[in-house]
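One structure is given below, encoded as structure tokens.
The complex is shown incomplete by one protein chain, all other protein chains being positioned as in the whole.
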Amino acid sequence: MAFDLKRRLAAEALGTAILVATVVGSGIMADRLSDDVAVSLLGNTMPTGAILVVLISILGPISGAHFNPAVTMVFAARREIEATAAVLYILAQAVGGIAGTLIAHAMFDLPLFQVSETVRTGTGQWIAEAVATFGLVLTILAGLRFRADAIPWLVGLYITAAYWFTASTSFANPAVAVARAFSNTFSGIRPTDVPGFIVAEVVGALVATAVVGWMFAERNTAVSPITVKEAE
Amino acid sequence: MAFDLKRRLAAEALGTAILVATVVGSGIMADRLSDDVAVSLLGNTMPTGAILVVLISILGPISGAHFNPAVTMVFAARREIEATAAVLYILAQAVGGIAGTLIAHAMFDLPLFQVSETVRTGTGQWIAEAVATFGLVLTILAGLRFRADAIPWLVGLYITAAYWFTASTSFANPAVAVARAFSNTFSGIRPTDVPGFIVAEVVGALVATAVVGWMFAERNTAVSPITVKEAE
Amino acid sequence: MAFDLKRRLAAEALGTAILVATVVGSGIMADRLSDDVAVSLLGNTMPTGAILVVLISILGPISGAHFNPAVTMVFAARREIEATAAVLYILAQAVGGIAGTLIAHAMFDLPLFQVSETVRTGTGQWIAEAVATFGLVLTILAGLRFRADAIPWLVGLYITAAYWFTASTSFANPAVAVARAFSNTFSGIRPTDVPGFIVAEVVGALVATAVVGWMFAERNTAVSPITVKEAE
Partner (left out) sequence: MAFDLKRRLAAEALGTAILVATVVGSGIMADRLSDDVAVSLLGNTMPTGAILVVLISILGPISGAHFNPAVTMVFAARREIEATAAVLYILAQAVGGIAGTLIAHAMFDLPLFQVSETVRTGTGQWIAEAVATFGLVLTILAGLRFRADAIPWLVGLYITAAYWFTASTSFANPAVAVARAFSNTFSGIRPTDVPGFIVAEVVGALVATAVVGWMFAERNTAVSPITVKEAE
């Protein structure tokens, strides 16, 4: 890693801020402009998928572009990031995410500080968040293994799909969930519903880590690294 | 192939499950949110195309990412997969597909077990399914030949187009057709209409295999492999 | 060129057929499903852009994937295709295009043979077609020069844009224009309006060829090929 921790944390905060500003801002824009909720969701999905490709491409080389405590947790569990750095990453993501919400509000001339009243709870929503985060972590871990260069695209496309195929529109990110609790707009979530989302997200991330650990183990686990490399 | 059959089957089941969960789930979401059926179809198309790029990228290196009995059948006919493995692939796809439907229903708080009442039959629909599967197999075989690295994109984009240019919205996949029969939602198909779709899909796949076999034979079939390679 | 003329012509016919089936078919689908013409045009644009990426990727290595008499004409003018082959290419495109219209009609249970009544004429439309084809030829020639591997994407994206920024929705293709005259649906064009479109398209293609010829000449035209290569 060529960049020091200070810059890596700045990249995590900046990236999460732009990500959340995009989610919240495009939600406000889309909701204002249409009476058709599916059209609004299209106007919310496309920018989110697009900005993810951009942010992971440009900030990934600095911090790894997690922008997501569930992802940082997975990398910590796999010992691909040190524990202290992981905690600081998560703090940077939380701060950045909330800043993103404020920036979105400022751009749209809305009160900076808000509390969402949008109910997002129940078994279906929790299953959806677990599925959404399972798929996200699967995409990241398998993508890193097989198509590392395509990771920005794979994550952007995965979230594009997950906005629609999960009943929760796929938060899949505890920092983003917290940040969205501070916006009483299209993409908001009632604060009391955030813990349920976070628990579901962590469960999905853990299951994905386990599945990937099994599925990507190759046939002859005893072969030398060189042979494995050739077989890939 | 570095992965054992067990993992390959798991990849086929998991991939088909996520694919069907996306098709069915985004169909439910899109249908709920809009009264404009074209908007709903946009909200069904985009996630399906996007998830295909992701799934083929991340699971292709394990199982080949067929997720589709018609595709497995084509590879078996071309002796690129053993017959036994092919049968097991198809079973894994069927089981995974149905699981995907159940997951979608669970996320959207719908009864898990349903039977579709959506009529999809008639000459136009069958021609459409044959055309759709013809194009899919053409895309896969020609893509593997000329742009193997781009296969995930080509399949995702092909299906994005085929959702709209075929009258049947391009099932093009017997396992997905069966799985969609178990969902009485936007993307469902009446069980009695499934056999017609499957026959049409197999016909389209066979015609594509024949066309590709002829069209991709190069001028001097007698030249040595080295010369052919240079000419490419 | 590793493929014989017969296969190249077959690729041109097949590619143009699928292209036109996509344009006409998705137009029918989109028009049926929505009362909002912009939504219908989205449902017509996305499949067209997507299928172009696919078709150019998979058939380009066989025939060059012109699918368009204006493009073939440009390559003939640049002596990159022999005159006889060019004439046969154009015939194959015309036949393929009309076949594509018939296939679309068959899929949607419409009368196979139709004549469009959609008026598309006037100065604005002709300027639009000239601009559209200018941009298309610029994209192809400059793309081949600088980013040959990305050509399928560049053409698909260019047409995605041109559907919307030109007043004519960018036919930009004489064979497709003729084929669309045989469909009295969303994407049709009145036969009497076709000649005006073709003239405008040829003008746009010629202007682009001239502009590219000038703009891409490098500073020191007298330098040796090796130096030029290094400078690129």
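Structural remarks
Chains here go by letter, A, B and C, matching the order in which they are written, and residues are numbered from 1 within each.
One rule holds for everything that comes next: a contact is a pair of C-beta atoms (placed from the backbone, for glycine too) under 8 Å apart; a residue touches a chain by one contact, two chains touch by 3 or more.
Please read all numbers here as calculations on a predicted model, not as lab measurements.
Of the chains on view, those touched by the hidden chain across the whole complex are A, C. Here the missing chain is touched by one residue of C:5, C:91 or C:157, and it is C:157. When you scan A:50, A:77 or A:144 for touch with the missing chain, the hit is A:50. Check A:25, A:143, A:174 or A:188 against the missing chain and you find that the one touching it is A:25. Seen across the whole complex, the unshown chain contacts subunit A at 2-4, 7, 10-11, 14, 18, 21-26, 29-30, 33-36, 39-40, 42-44, 46-48, 50-51, 53-54, 57-62, 103-104, 106-109, 156. The missing chain lies against subunit C, touching residues 36-39, 41-42, 45, 49, 122-124, 127-128, 131, 135, 138-139, 142-143, 145-147, 150, 153-154, 157-158, 160-168, 211, 214-219, 228, 231-232.
Everything that follows uses one rule, which is that only the chains that are shown with their structure count from here on.
Nearest to the overall CA centre, using the mean of each chain's CA atoms, is chain B. At the interface between subunit B and subunit C, under half of the residue numbers appear on both sides, which makes the contact a different-residue one. Distance from the subunit B centre to the subunit C centre is 28 Å, each centre being the mean of its Cα atoms. Rounded to whole angstrom, the centroid-to-centroid distance between subunit A and subunit C, based on C-alpha atoms, equals 39 Å. Residues of subunit C in contact with two or more other chains: none.
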